[in-house]
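Reading through the structure tokens given below for one structure.
Only a single protein chain was left out; the remaining protein chains are all shown in position.
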Amino acid sequence: MTLSTRTLSSDENRVKPLAFLQRYGREIGLPIIVLLMVIVFSINSAVFLSLPNFRNIGVSAAALAAVSFGQTFAILTAGLDLSVGAIVALVSIVGALVMREHGVVAGLAASLATGVAVGLVNGLVITRFKVFPFIATLAMMSIVSGLALSLSGGVAVTGVPEAFSSLAYARTLGVPIPVVIAVAVLAACIVVLRYTKLGRRIYAVGGNEEAARLSGIPIGAVKIAAYVLSGVCAAVGSLILTARVASGQPSLGVTLPLESVAAVVLGGVSLFGGRGSVVGVAFGVLFISILSNGLNLLNVPSYTQMMVIGGALILAVSLDQIFIGTKAGKGN
Amino acid sequence: MQSHVVQKTRLAMLAAACVALMAASPAHAADKIGVSMPNIKGPWFTPVLFGISDEAKKLGYEVTILDAGGYANVDKQVSQFSNLVVQKVSAILMDPANPASFNGVVREAKGEKIPVIGAGSPIVASNVDADAAASSSHCSIGHELAKGAKTLLPNGGTIAVLAGPPGAFWASDRLRCFKEDLAGGNIKIVAEQTSEQDPAIALSLANDFLQRFPDVNVLYGADDTYGVGAARAAQGAQKCGKVKILFAVLGEAAEEMMRAGCADYVVAQQPVVIGRTAVQLMDAIVKGKPLAAKKVEVPLIPVTAANLNSINKTGMQAPKGWTP
Partner (left out) sequence: MPLVGPASATSVPAKDGIPLVTLNNLVKDFPGVRALRGVSLDLRRGEVHALVGENGAGKSTLIRILSGDVKPDSGSIKIEGQPTVFERPRDARQHGIVTIFQELMIVPDLSVAENIFLGNEPGPALLYSRAKAARKAAEVLAGLGVGSRIDPSERAGNLSTAQRQLIEIARALVLRAPVIVMDEPTAALSENEAAALRRLIVRMRAEGTCFLYVSHRLDEVMEIADRMTVLRGGERVATKDASKIKSTSELIGLMVGRPMAELFPLRNEKIGEVVFSVSGLTRHGVFTDINFDARAGEVVGFAGLVGAGRTEVMRAIFGADRPDGGEIRKDGVVITIRHPCDAIARGIAYLPEDRKDQGLVLTMSGAENVVMASLDECCVAGFVSKSAIRKTARAIADRLQFKGQLDAPAGVASGGNQQKLVIGKSILTGAKVLIFDEPTRGIDVGAKAEIYRLIHRLASEGAAVIIVSSELPELMGICHRIYAMSGGRIRDELSLAEFDEKRILEGAFAAHMAPQASPRAVGAL
């Protein structure tokens, strides 16, 4: 006869509040830190707490936001998309070239198609050739960057229609269009992740790939979809940036791979996959954008800013470990 | 557990405090002006910024200098420009990495009644006029460089071109006018390549050229960085004097190379004068004084070993050791 029986249910009840904090602590913590930052910067700079400045933050955050939401899909499947910066550059060139010859609508279509295409290649290399996402997307980054540079001859592509570039400075109801676009991307991502089968399967594949596979979920297709979505979001981010600089730039988005991963991790999405929400990523983006904006207003040199952002990332991830701990991360 | 929440909150406050500590609290005393440049260091930007800072100090302005870290970072420069607008500075002096990209933000600045002045560039955006500009015409530089080429090669010859950063309009303008002047003549361009504005990369490119064309007569550098790179390459290959080095902008390193006999003809701009002039124009606009001319062209000085010691260099170089 063996000896083991469950403990009394009263103990289970006592465990619940801790479980609640563990589940949502990450989601409460970052917004609080963002709020603290806003307070600190408002005190130190007269112009921080002003509408023009918030619009500025919104516009400079918009592209990072779109790219980060896309990155979330890749990271949720326990992967990574390092090629997002290169996608932004390529889409910028392709979009500008097509817009110049065939008009804005054709250019938009071409841009999104480019994002899909690169995402598809990423996904295929990772699933068919079984290359680790880190390596696969790193290699694609090089290939796609080179493509952008050769298509553009290394020079900016000017002649982007005014109708398109003015969108970066236009507003509806006082909200800059880029911000509206970023919010629309956020809404779309929330819908996909929470209310579609694909979304739930993305979480399943990241959370326990073997369980998902044995439950009949087509792992390959799900991963490819995740990278295609990442490519599309990067394309949207690129369009926002391209409008802002009114030209196709072959080296646009160089800092985006690092910044988007930082935003995603800060937002509470686990690098092991299967856990986290895009709303958290939105706060991660806000954190980074408000931080750089505040530091800019205080005239902190850009090299120091790099150090601060890196330091903030380390801080945020170690808080995550202290608070949630490695065991929960491994899903025990 | 309770202690963890407290720990986390404490750490969060610590983080916020660190950020605050790192922030320099600005003193809102004097009038503030903003300067937005693609790069901050180097034989071109350093003297311009010196000219600006020195003149601004004399006139009682506080200067905020922002640089994007490279010609490739256009979006960053646009962002930084926007930031200056938000800070409601009295005026912005700038040199656009790509004029086409700044239409929107320059319009925003004008909307906020902030004058935008070109410093080292005749234009600030492709479709929006600058309120004033102090520069040397790049085309004029190109013409002067052509003159230099003809001086160095009276009987014709071959040139390899270090064309400057890809997509930089100042470099392409110079080259365009350079080529115009040489069209149909007996001087031929055998190679032409752009590269990032970095001394090591320029050196490497120049070495490449010397390898591929061992008999080339002249190396052309779009500016000082490229020229000095080419000069060092010639020096390393022990071809000083055999391969002539022709470029624009006379920085410290360029001067040394000329004294060493490895730089032959330099079309010197006067970046310090450009900087000062830009500030003077800005001052006039801010104080509502009428301008004699909106666009001021600062004269060029062709320099060779012959007149190196006799020309006045205060307009060309910042004092030794000054950094922005």
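A and B label the chains in the order they appear, each numbered from 1.
The criterion applied here is as follows: a contact is a pair of C-beta atoms (placed from the backbone, for glycine too) under 8 Å apart; a residue touches a chain by one contact, two chains touch by 3 or more.
Not measured: the values here are computed from a predicted model.
**Q** Give me the visible chains that the unshown chain touches, in label order.
**A** A
**Q** From the listed residues A:217, A:264 or A:308, report the one that touches the chain absent from this view.
**A** Of all options in A:217, A:264 or A:308, contact with the hidden chain holds for A:217.
**Q** Residues of chain A in contact with the chain that isn't shown?
**A** Counting over the whole complex, chain A touches the hidden chain at residues 1-8, 10-12, 14-15, 19, 23, 194-201, 203-204, 207-208, 210-218, 274-275, 328, 331-332.
Everything that follows uses one rule, which is that only the chains that are shown with their structure count from here on.
**Q** Can you give the whole-Å distance between the Cα centres of chain A and chain B?
**A** Averaging C-alpha atoms per chain gives centres 35 Å apart.
**Q** In their shared complex, at which residues does chain A touch chain B?
**A** Going through chain A, the ones touching chain B are 18, 21, 25, 29, 32-33, 36-37, 39-41, 43-47, 50, 52-53, 56, 59-60, 153-156, 158, 160, 165-166, 168-169, 241, 244-247, 249-254, 291, 293-300, 302, 304, 308, 311-312, 315, 319, 322-323.
**Q** Of all residues in chain B, which touch chain A in the complex?
**A** 1, 4-5, 7-9, 11-13, 15-20, 22-26, 28, 64, 66-69, 72-76, 78-80, 82-83, 85-88, 98, 100-105, 107-108, 126, 166-167, 194
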